[in-house]
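Note that one protein chain is taken out, while the other chains of the complex remain in position.
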């Protein structure tokens, strides 16, 4: 890395990052915080590019900024929609606040409260400085596992080192991580229901038209991202995120044919990727260890796993965006009334 | 030949930058949402167009140039659509356009 | 090296800023955002560690893979936390809200 030539750029990125983070955490306006959060994600993606991590940059742009932002926005929308008083969204803190206010009415209480805050800040600052000095003083940084990855690259069946680590050397981590995504969907479905068949009918025709053009393109991009993961930056997560973004766009635009009712096909799709990954891993037990792809088939198997997982991840993320088990009024109205 | 291309590229990019600058300034300084949208879309359309043209001059292959053009096209579609949506929802919320008073 | 150190310092700052906000902010959405900022700080540290800044030493892909894993995990946890926050709001409502429109909650 030609380290000194771009220092100004780095400084701008860093200062923007810290400033955005400070602003988004400090502002009392939730919507503003939301917008700042999305831009924070985008600047973060810039930092990843600068730090030679294109895979992470893609994932951050697609997942961190592209999907988390809408997640927050729809949550904010739901939070505001439920109650009239936007100001009273402090769920559990009202009581707590009251206590603090009661304490701070007296001068002695105010001083103690201030002292506590100073103590807390001082503690954190000391910790920060301590950790930073460790980072500064210990000059020697281990080269890490890069050497080993480079040595074994040939045997992994893929060209991109990050994909080799993700799906071959440390494929077990990735398997569990996909399970985390799956559990998140199960958890979200167990928590809330969303009425899907309600349509506002107020979507602008221009939006629908644009989405009709963009969605197929995005799906194309997603597939190519998954495919190019074997030799360039990209892979199942990035591709899946783009796929999910296409799904989110279509849902927001209320395209008529799109329904995400948790019937068997949808559940099958959700389970498909994890099950293929797990199944291939187990089938490797036939003549080897768990997840030990036979040499000549490794590349093909990894591509297969990436495709299957990419599809499932896309659907999973879209389901997370929906934010609950979609319920069709016509199909299980009875269940909804009985449930919460 | 190479130098001419490089020079053209740089000139185009430098020409594109003021559009972004004025767009950002407009976003910060203009009085209401509609005028701000106007400022932003100018930056996106013309500024990005010039920069993409400048980059195309330095592109290694035709494929790469096409991809850059594609980026511009997509941003055009997305920005005009989102501009429309923002203006629409502003109108729905009965936000009155700013008048010189 | 100094550039990388600056990034690492930035990562640490993000971590502690998020931590402070997580403790001091009371709104659930703010808390979730604070956790995300903390996670971004840790990821920044990992990625800055991965590119060593030394000539001839390959970039270590293992921390990059770890960060990818971390990003996916944090997105899924964020989604769950957001739905949970919405549910709390919907079922308990704000103080003094109308109770009639909710079905009575049964036993545990």
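Should a chain be cited, it is by its letter among A, B and C, assigned in written order, with residues numbered from 1 in that chain.
The rule we apply is simple: a contact is a pair of C-beta atoms (placed from the backbone, for glycine too) under 8 Å apart; a residue touches a chain by one contact, two chains touch by 3 or more.
One rule holds in what follows: contacts and distances are computed from a predicted model.
The unshown chain of the complex is recorded in UniProt as "Oxidoreductase", chosen from "Oxidoreductase", "N-acetyltransferase domain-containing protein", "Cytochrome bo(3) ubiquinol oxidase subunit 4" or "Heme exporter protein D". Just so you know, the chain we are not showing touches A, C across the whole complex. Checked against the full complex, the one of A:64, A:274, A:310 or A:323 touching the unshown chain is A:274.
Checked against the full complex, the candidates C:24, C:58 or C:84 give a single residue touching the omitted chain, namely C:84.
From the options A:35, A:124 or A:191, the residue with contact to the chain not on display is A:191. On the side of subunit C, touch with the chain left out of the figure occurs at residues 15, 19, 22, 28, 31, 35, 38-39, 42, 45-46, 49, 62-63, 66, 69-70, 73, 76-77, 80-81, 84-85, 87-88, 91-92, 105-108.
On the side of subunit A, touch with the chain left out of the figure occurs at residues 91-92, 130-131, 134, 137-138, 140-145, 148-149, 152, 168-173, 175-177, 179-180, 182-184, 186-187, 189-191, 264, 267-268, 270-271, 274-275, 278, 281-282, 285, 288-293, 334-335, 338-340.
Assume only the chains that are shown with their structure count from here on.
In this assembly, the C-alpha centroid of subunit A lies 28 Å from the C-alpha centroid of subunit B. Averaged C-alpha coordinates give centres for subunit B and subunit C that are 32 Å from one another. For subunit A in complex with subunit B, the residues that touch the partner chain are 204, 206-207, 210, 213-214, 217. Subunit A makes touch with subunit C in their complex at residues 1, 3-4, 6-7, 10-11, 14, 17-18, 21-22, 24-26, 30, 33, 37, 40, 44, 47-48, 51-53, 55-56, 59-60, 63-64, 67-68, 71-72, 75-76, 78-79, 82-83, 85, 88-94, 96-97, 120-121, 124, 127-128, 131-132, 135-136, 141, 143-147, 149-150, 161-162, 164-166, 170, 173-174, 177, 180-181, 183-184, 187-188, 191-192, 235, 237, 317, 320-321, 323-324, 337, 340. Contact residues of subunit B toward subunit A in the complex are 74, 77-78, 81, 84-85, 88.
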